[in-house]
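For this view, one protein chain was removed and the others were kept in their places.
Chain lettering (A, B, C and D) follows the sequence in which the chains are written, and residue indices restart at 1 in each chain.
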Amino acid sequence: MSAILLIVVPLLAAFISILFKKASPYILLIVSFASVIVLGYIELEVITIGGFASPYGINLVFDQYSLIGLYIVNTLFFLVVAINCVKFKEMSTILLIALAGLNGLLLTGDLFNLFVFIEISGIAAYLITATNKNPLATFNYLVAGTVGSSLYLVGLIILYAMFGTLNMADMANEIAVSGVDASLVAFPFLLMFIGLGVEAKLLPFNSWVKGILASSNKLTGPIIASVYAATIGFVVGRLLTSVFVFSDTLGLVITIILLASIIAGEAMAFSSNKVREILLFSSIAQAGLVVLVFLQGFIGWGVFLVVANAAGKFILFTVTNHASDELGTDEVNDLKGLFVNNKIVGLAFTVASLSAIGLPVFLGFVVKMNILGDLFAEGNLFIPAVILITSVVEGIYFVRLLIKLWYKEHDLPVVQYDFIIKYVVVILAILIMVFGVYTAPIETEANDLDLISFVEGGNL
Amino acid sequence: MASIELIIVFTALAGVLSYFVGRLNKVAGSVVTILASMFVFVSVAYFGYNNELIHSTEFLPYVTFSVTYLGLFFAILVTFIFAMVSFFNPFFVEKYKYPALYSMLYLLSLAGVLGVFFTNNFMSLFFFFEFVVWTSLFLIPMGRSKRAASSYYAFSTVGSFALLFAIFIMREASGTFNIVSSMASVNGTEAAIVSALLAVAAFAKLGAFPLNVWLPRVLGNSPDAISAVFSGGLEKLGAFVAVLALVKLAPFGYVVDATGLAASQYVIAALGALTIVFGTLMAIRQDDAKKLLAYSSMSNGGYILVALTIASSASVSGGLYHVVAHALASTAAFLAIGAVSRITGTTKMSELGGMIHKMPVTYLVYLIAIISMAGIPPMGGFISKWLIFQAVIDKGMILVAVAVFFGSIGSFLYVFRPLAALFLGQELPQHREVSKEAPFFMLVPMVILSGLIIYTGVLPNFFLGFINNVLTEVGVTPLVIGSYTVTGTNGVLQPALIASVFGVGVLIAFIIFIVLKKSRKVGLMDTYTAGNFIYTEELMHYSLDFYAPLERLYEKYINITKDFYKRLENKVVDLGRLMKYYFFTNKPEIMVLWIIIIMGIILWGDIL
Amino acid sequence: MLQYVAIVLIMLGLYGLLTQRNIIKIIVSLNILEIGVNLFIVSVGFVDGGLAPIFTSTYNSSVDFSFVDPLPQALVLTAIVIGVGTTALGLALAKNIYQKYGTFEIDEMGEE
Amino acid sequence: MKNFLALLLTLFLGYMIIASLSNNEAFPKYGEADVSSRVSQRYIDRNVTENPGEVLYGEATNLESGSANTIAAIVTDYRSFDTLGEVTVLTVSALGVALLLGGAKQSRIELNFKPNFMLRVGSRALFGIILMTGMYISIHGHLTPGGGFPGGSMIASSLLLLYLADDEFRANIKGVKVIQSVAGSAYVIAGLLGLFIGTYFLENLLDTAVLGDLFSAGMIPIIYVLIGFKVGSEISRIIDNFLTEESV
Partner (left out) sequence: MDLINIIEIIVSILLVVMAFLAINSKSLIKSVMYLSSLSMLAVVGFVIMKAPDVAGTEAVIGSGLVTSLFVFTLLAVRKVGKEQ
């Protein structure tokens, strides 16, 4: 079986489901489930499309790196769909296309093809967020996304003019071979970075995030904050570690942007009184951290940081957004005592937030410790200090939130969770704990990934 | 023979068991905590004292243990405190929101504490540290304040992360996480940074100035049993780290020739002195007995810091002895207050009085505890303070010495207040009917603790002998002790003699009190004031606000640290709000503006 | 020349986004930005005196001619179609916004 | 004033970009692009997988991509996957417009002018011509400039003409949907055929014949026609959605 089916089958299903409105939720459910299952049966390879070899035709790189990305994204996507497909029937076709776009983002080995998939998944995301009933926020997202992708395109074209290729691996090769001064490629890389930064929620480019996630519902919250964030994380990781070359000034500017993103994100989360806002600003900070980690070249642990974040944010957003959908408010004070009668969901939420803070025995801890260790090993003391200080802030607001949600005497908010939400969040929480304790497979995998060399066509 | 690993695993499993038992029956779950913590204490103390603990590991991944005298010293002490306090659990468990969880977390944090003291690997140390923080964190909000938990989290995380930072620096220097070898491998600036970071960790755990805000909040607002555990047990984790930071690592900075002390020692001693003064002054002001004891704990933490930073044989042994003395005394005091609160439902001094009539044993326990805290012979607190005073004066730290003496006098001033307000004076009508002596099983630990307090005061040599082992291990000359004498730098102390003199004195006073009893008990209504008859049974005792003029002197300055952190928090909130207001509008212009600025910055170099 | 104009158009698009607070104007600015980008892409492949990259019978007789770069043009085709998709969506959203707030001016909508 | 400053700022940035690009020796000056060093040279020479020698109009046969229009070759052959994605973008935005502008559409939006009889009839006639032109462009995409995108859009604009000329007119949305779905699916299936019959997804299975013939270039005309239908139906749907509203 070829990995291209992961893109094509959802696409075909989407085209077909235009005609069969009634059946479309089931098509969506089946296709998204099948893409998780199928992943186990596909062998790693570089797929050439149309029979034209790599720098000339488009290729898809199905290596260890994209396999992990596909697993996490498809699984989370399926879970989102399983929770929501009944409620959001009219979104089925769009969700199918979004799935195709996300898989395409993870697989593609061509920079222009990446742009096309950014647009596919981006436009699908605009529409998915339209279910928030906040058109202004969606519009803002659309403007930001369009500006970002236009800049990405300009950057890409400048690179094409300089090196004559659009393929990622070939581009990286050409840049290395031609030996041009790094400052010459700084500007196009910056443009592309801005384009990705918009989607990756980095600080000055993320004005859309608040509007979208602060009014998000059970569907949009997890899908934007978890599934999309994971995908973009993987894409940025691949580009940063394999293709982009950041010269001194550019590297410095981008590091400053990322640190600002982390600090401001945590500060903003700290100053918020609404659960969704807390979570969204926290995910801004995490996005900054993810990119920072990839920028330092730690592929393996960057990947698992993305995975840990995605799983955690999925639980957090699903739980809070269900509650705020039901109650019509997401003020922390109105949700006080939410978990007193929903202990199982509450435990899952607690696990997710503790993992986000980096408490031992959870996945987040393993990842954070290894990242810090690697940073120290590079003799970098400033970045770990920033990470640790912001972690304190992050811990404080999460602890505050947790205590408020767990402890209240009377007037408890009444929220019922469906059994499916319960199962999903509990399973994810258990996975977070299991891999927090049984770290051996993760460590081997991370070390394997660190050896990845995309220039030679992926790590097969 | 007993394996440390097995003890820890046993404790954790007992915690899980207690959870499930607690789900069935709340009280039964907490009884499990008593049995388990007693068992842990006995096995650690017995096998540890006889050097029969096995440190090999078979089940736990990544964790390695070693038995050191330092760890053993702390472990025995803290498991003892846990065991004693656990007797209180069955009586309080009804009141908690999640009783089964309470029992589980109690035992889990005990397991974590054991891990901290016995591991020989810094990463595991950090792991257990965090483990203790998180397990104890969720115990706090079962009490009165939810905010206390987040401030506890904030400060202890600052400490943990400072520790982590230091750990990673040491790992870079040595390539290993092993405590002994990685601490030995740092030198020069690195050692100074590591030592400073570890000191921050110690300060945070001890609640020393300026990282003190959490301690009174937590101790004052936790469930009563947990306050005792914090004050006697968990706070001592800070002392453990302080030994690593201040005694095992060399001090740094400019060295004063005359005294042989380095700048860092002066700074830490000064901060310790500030802690003492601040804690004392704050304790004097409190109305709530638990808060008062909380500030007292803080000021005693200052003693430990001062003692450990001087790092002479008298001071370190004094510091460690103070750890024991204070752990015993403050646990006893907290338990006594807890007993009162269990009976009456409050710990506010203004709402209590005359409890001595109904709770004489509790009164006695409290009395003994505060005598020890004030450093009056013949209790344990006297011995440790004697040693510390000597070391401070010997090193010529005049200002610190003033602070230390001030703290000692001050502590006498403040611990007397709850005594007068809670136990002495008139019995209050609202408590008269319900009051009775605490249940037998609550009295047991209190009495044991009081006995130990007296024992440490009369015959300190057993403990000092053990402490001498610790001293040898960390590289300090041991203290000279005879069978009944303690030799300091300026003289020889004979605690037993002092104790007997005191005993005789007290006996004489008691006889006089009994024989020449002049007073007569009357009811509240059976009196008049200035010619007026009293119609209501209102409180007529004056045991509050003893020191109002003194308080007025420093009223303005009491909130410096609290205000500082409040302001810091507000600054962060302001920053967040500003960022939100600035970046997250519905207009694309800010984003576009920043894109333009960033592009401009990158291109600027090309233009020039 | 046209390449510079393309960059100026991109900048004018950004200028529009920077100053305009009207939904329709913002979409217009986006379109200007996109046109600028498209012109820029094509200009990158332009060769002075080059032929349009289509084989015709004239090509056979005059081999000296060179083609302009066809790849950017193919990319621009894609970009244009994607642009119209975005614009249509933006306008549909604009209609929704108008239904909700009764205005196109962002400043008059008030903070959420 | 603020606007003026913003204008200065952006124009200055534009100047900076231009200056930086002209300082950049690796970036070719306008009009001096070196095609031979880029991947597109191989597209022009049609020698990505084989070496056909010199490519001559009307003579070269069985090229790897037999379309005379190199852009068509790139769009529907070399980089056909991009085009599939692009068609998807259009699909999703058409669906989105339908979703955003309300589901249960009944009536046309009222226009301010009333078209008269002549206009109606004339536009009917014109409709046919435009439609035919659109088809022609689509089908000849591999030979002449144009192809599926402008062709499809022309098909849609012929419908637009009817919409404007007749305020009662509504296209058969069901039919449009069928075209939308079938054309898209057919494109994907064409690709899958390549995967299952040949070896690669979107492989050009058919004989490419002589460069410059109408029936040449294998799959390219077929795919271009499919794209034409797809684009046409999507844009028609967008137009329909913009010109209708929920009946009150």
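Just so we're on the same page, a contact is a pair of C-beta atoms (placed from the backbone, for glycine too) under 8 Å apart; a residue touches a chain by one contact, two chains touch by 3 or more.
These figures come from a predicted structure and were not determined experimentally.
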Chains still shown that are in contact with the chain withheld from the display: C, D
Out of D:150, D:194 or D:212, only one touches the absent chain, namely D:150
Contacts of chain D with the missing chain: which residues? 3, 69, 71-72, 109-112, 137, 145-147, 149-150, 153-154, 156-157, 160, 235, 238-239, 242-243, 245
Contact set of chain C toward the excluded chain (per top definition): 1-2, 4-5, 8-9, 12-13, 15-16, 19-20, 22, 24-25, 27-29, 31-32, 35-36, 38-39, 42-43, 45-46, 50-54, 68, 73, 76-77, 80-81, 83-84, 87-88, 91, 94-95, 98-99, 102, 104
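In the analysis below, only the chains that are shown with their structure count from here on.
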Please identify the chain with the largest separation between its CA centroid and the CA centroid of chain B. D
Contact counts by the stated rule: is the higher one at B-C or A-D? A-D
I'd like to verify one number: the distance from the centre of chain A to the centre of chain C, where each centre is the average of its C-alpha atoms, in whole angstrom. 29
Per-residue multi-chain contacts in chain D, two or more chains: 9-10, 13, 17, 20-21, 24, 28, 33, 38-40, 43, 79, 82, 85-86, 89, 92-93, 96, 100
Hunt down the residues of chain A that sit against at least two other chains at once, touch-wise. 112, 116, 119, 123, 126-127, 130, 135-137, 143, 147, 158, 160-161, 166, 187, 211
State the interface residues of chain C toward chain B in the complex, per the touch definition above. 14, 17-19, 21, 26, 106, 109, 111-112
Which residues of chain C touch chain D in the complex? 1-4, 7-8, 10-12, 14-15, 18-19, 43-48, 50, 52-57, 59-60, 66-71, 73-75, 77-78, 80-82, 84-86, 88-89, 91-93, 95-96
Which of the residues in chain B end up touching chain D in this complex? 596, 599-600, 603-604, 606-607
